[in-house]
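The block underneath contains the structure these notes are about, expressed in structure tokens.
For this view, one protein chain was removed and the others were kept in their places.
And then chain A:
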Amino acid sequence: MPLFGVEATFWALLGPFVAAALSPFLAKTLKHNAAWLLAVIPALAFLQFLSFVPGIAEGQTFKASLEWVPTFNVNFSIYLDGLSVLFALLISGIGTLITLYAGGYLKGHENLGQFLSYLFLFMGAMLGVVVADNVITLFVYWELTSITSFLLIGFDHLRRASRRSAVQALVVTGGGGLALMAGLILAGYQGGSFELSELLNSGDVLRESPYYTAIFILVVLGAFTKSAQFPFHFWLPNAMEAPTPVSAYLHSATMVKAGVYLLMRMHPVLGDTELWMTVLPIFGGITLLVGTILGIRQTDLKLVLAYTTVASLGLLVMLTGTSDPVAIQGAVIYLFAHSLFKGSLFMVVGTVDHESGTRDLNRVGGLFSLMPITGTAAVLSALSMAGLPPLVGFVAKEVLYDGTWHTVNGELWTGFAVLGNAMMFALAATVAIKPFFGAKVKTPKVAHEGTVLLIAGSITLAVLGLAAGAFIASVGHQLLSPMTSAILGVPFDEELHLFPTYLSPALYLSLATIALGIIIFMYMDKLRVIVADALRAIGWGPDKGFDQVLEIIIRFATTLTQTVQTGSMVTYMRATFTVIAFILFVPMILTGNWPKLQGIGSFYAYEWFIAAIAVIGVYAVLTARYRVTAIVLLGIQGFAVALIYLLFGAPDLAFTQFMVETLSVVILALVMTRLNLKPTDARSSRGKAFDISLSVLCGAGISMLLMSIVQLPFDPTLSEFFTQYSRTIAHGRNIVNVILVDFRGFDTIGEISVVMVTGLAVLALIRVRPKSNGNSNSEKNR
């Protein structure tokens, strides 16, 4: 049973985020030794997840849930089965070692605290991805891993290459994440549940859904971008710009496997179809070969490892894609082995780089006697990577060959696997032999063994690879077979043996792989030249394509912005009023609801007269030649409106309007006499014609809208309410005043505040002047 109960897992999930918050402070006081203290948190999480193992090996699963947004089926729920628990163990376990390693690697770095903080944020996010039960929760964590990966790759943000790689990783994995979200939501609605634990029991519902292809493409896009499958593989080697602890942790052992995790997770409901068994093995196989071939090309040890990681991910996707139980068991063992040996090898390369000052294949050699522990870790891990006994990598290769050999199109997939593994063998040999054996080469720094913090991780993982090989039967029963069962959706438990018990085809394939690998290793230098020449001949790759696509997007956005936003106020105003004219007329045209023509009613002569004054006033303002005339005419128009208020039962409005108009005229006169109002309009006759038509159109539209409104029956509810209660409740006889100060008193407070703020703003505008003002106008007017 779990150590502290299933609910304690929530604390294990929270732990890394707490550590992220603590890191900067601890690193400030304890320097690199803070790593020792901080590593306790992932170690505790590891123990918590480890306590589930016996139960899960017996076929149990564990669930717990906290409500988040239940109305949208979003819960903070966790689901632990063989698949998620092994991933969680790898993340927290390797995370513990990486924390130590980071402390040693960035010893003395001023931003160590920040770095550890990002690293823990990632750890928390990644644990969330693999234990999340709710698909929305999973997606949130998924994107969080992309973001933290961005932060970590761009850690050395003063270098352009770092920034580029960070952006690239974010765009590729984040973009895939969006596809994944759509896919998961679609799957959730089709499958009837947003909880993976329920969705996985829905049987053939998704496979028979008409949206199966859409779900498949979206989910696979998310997985392929995250797990760097061809043609999205290019971001992963670029991500090696990050400090080595990041490469070891995110870009080999954990995050890049999130895509594989997703495919494995969804296998019970999406797998085992013709589409699945075609697309996945083909892309996986191509990725395997492309990764290894590009790996041969490299001389930078870290890049060699990066490309073999791409290849290994391809292999995992290919195996998952076969939907064959034994092949999937092979994938599980390989995934486990890969996390151990690749994490270890990255740390080894980082240590070599850190201690000798270079990680170029041709500039290191004979380091074994100087760095015996690191060298041992390198040899053990490389043996596992090469698939040699007695390491766990050997078992993985045996089982996966056994699996692929018996599937549909097995010859093809086996061919891919043998070729890929042979090249992987050669590359493993290169990584282990080149730096540590042979003649001593003078390195930029005098090499010596790394500190405890630096070597603890790599040697632990390497020895674990050896131990896992030795105890493969119980490791298989406790950890690996439960994971295979979870992927398959049916119990699977075949005993694993370190050494083959009979002469199977897999053994012959293994021998062929080794033979081929040795040949490739011998001709490595020649092959490197050939691959380099071939790549130069092609000259274009998805990496360049990424830049081109980005440039096209940016240029398009710029052109679009410049077209839409010309910077000319006149254009903006014309566009605005054109839209208003459309809004006014389109509904009337579409619905045919034109206002009815009615008689204008009977008016007294003086009412006509006042209306005429208003109209004439406006017309005169338009045509005024001098600014004083314009101001006076504006006042006339305003007074005419005030008279209208007076005649139609609104004395309060009339008085206010009189006052405001008077003030407006005074202020206008004050300001405008200082402005230079040219008599000419400065508009071309065509522009004038357009503006006149536009304003007449808008005016006519508003007229007709108002006509339509007043032709509707009047709803006097509110007016009656105010009239009725004005005296009885609010004790006032002037209803308009009562509304203003009583019923809607807060509105009036708001209005007063607006006036006050405006007053302050006016004051500020007038009084605040730039200190050094060479503008002659302002001098003149002061």
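Note that in this section a residue touches a chain if its C-beta (ideal position, glycine included) is under 8 Å from a C-beta of that chain, and two chains touch if they have at least 3 such contacts; residues count from 1.
Simple rule for what comes next: contacts and distances are computed from a predicted model.
Given the choices "Multisubunit sodium/proton antiporter, MrpC subunit (TC 2.A.63.1)", "Biotin transport system ATP-binding protein", "Ribbon-helix-helix CopG family protein" or "Glutamate ABC transporter permease", state the protein name listed in UniProt for the chain not shown.
In UniProt, the chain that is not shown appears as "Multisubunit sodium/proton antiporter, MrpC subunit (TC 2.A.63.1)".
Using the definition of touch stated at the top, determine which of A:A27, A:I472, A:I520 or A:I739 touches the missing chain.
A:I739
Identify the residues of chain A touching the omitted chain, counting contacts across the whole complex.
Missing-chain contacts on chain A: residues 160, 163-164, 167, 551, 554-555, 557-558, 562, 565, 567-570, 573-574, 577, 598-601, 603, 611, 614-615, 618-619, 621-622, 627, 630, 634, 637-638, 641, 644-645, 647-653, 656-657, 660, 663-664, 667-668, 671-672, 674-678, 681-683, 691-692, 694-696, 698-704, 706-707, 709-710, 714, 716, 718-719, 722-724, 726-728, 733-736, 739-740, 744, 747-748, 751, 754-755, 758-759, 761-762, 765-766, 770, 775-778, 781.
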